[in-house]
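The complex appears here without one of its protein chains, the remainder shown in place.
Up next is subunit A:
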Amino acid sequence: MTIVVLVKYVPDAQFDRHLDGARHTIDRAESILSELDEYPLEAALQLAEARGGASAGNRIIAVTMGPESASAAVKKALQIGAYEGVHLSDPALAGSDVAGTSKALAALIDSLGPVDLVLTGMASTDGETSLVPAQLAARLGFGQATFAAALELDGDLAVVRRDGDAFSEVIEVQLPAVISVTDQINDPRYPNFKGIMAAKKRKIEVLTLAGIGLDPATVGASGAQAVVARSQPVPARGAGVLITDSGDAGIALVDFLADQKLL
C-alpha cells in the first residue's frame, strides 16, 4: 500500500516565535520537524511493516511544502524511517492560507499516482488550526477520519477510534482516506544510526507548482481567501507576587480569589 505522511517544518516552540511585521507570516528561523508529525509517521511505519515493509512494495512517502529549508523536515522523516521524500517548493506558495495549502497538497498527492492513505498530525504546531486535513480530504475526494487515537486497517476499511469530550466514537472509513492522528496513538521511534545512514542514500524529490500542474494564482498570497490585515505582539505576561509558604499560603490564595471576586 502507498501511504503519504504530511510533515511540516515549524518554528521550535522552545524559542520565542515571531510574525514578520509586514507580511504577518511566521518567521521560520530555528525550525524543526513538527513534534505532532512523528505520530502519523510512526503509524505509517507500523502499518507498512505489518505488511512486509518496503520490500513487499509498500511505500511511505514523506511530503512537505514550503521554502528550501523545509527539506529538513523530510530529511528527518527519512532518518526516522520514511521510504521516500517529496518536497513541494515554489516561491508562489508563500502566504498560503488553509485553502491554498490544501489545494497545493491535493495536487501534489494526485501527482504521486494511486495513494491509499494520507496520514497527518492532529495539528501543526505553528498554525495550530487542524483545518488542513479536512480540506485536503474534500479536495482529494477521499474519506476523512480525524483525531484518531487508534487506527486499524481491515481490508480497504480504516477503523478509527476518536475520543471527544462527551463521546468516544469508532469511525469506519473506506480507503483512500485522509486520517489525522493524536499523540495518544503510539510512541514514535527515534532515528537510529542505521536509519541516519540509510537516509543519506535517499533522494528528496523536489517539485514545483508547474511540475504538479497547479496554477500559481490559486495558491500563496494571491490565492488566499483568508487574509491577515494586522498583527500585534501581545505584551509578555510578567510575574506577579511570589510568596513562600510559611504556614498561611492557603489563606493568601483565598485572599487573592476574594480580591479578584472569584470566590
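As a convention for this text, a contact is a pair of C-beta atoms (placed from the backbone, for glycine too) under 8 Å apart; a residue touches a chain by one contact, two chains touch by 3 or more; residues count from 1.
Note that contacts and distances are computed from a predicted model.
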- Item | UniProt protein name of the chain not shown, from "Maltose/maltodextrin transport system permease protein MalG", "Electron transfer flavoprotein alpha subunit", "Protein HflK" or "Iron ABC transporter substrate-binding protein" | "Electron transfer flavoprotein alpha subunit"
- Residue touching the undisplayed chain, where the options are A:Val74, A:Ala145 or A:Leu209: A:Ala145
- Query: Mind pulling the subunit A residues that touch the left-out chain?
  - Reply: 13-14, 16-19, 24, 26, 35-36, 97-99, 102, 122, 125-135, 137-139, 141-147, 149, 159, 163-174, 177, 182-184, 224-234, 237-245, 248-254, 256-258, 260, 262-263
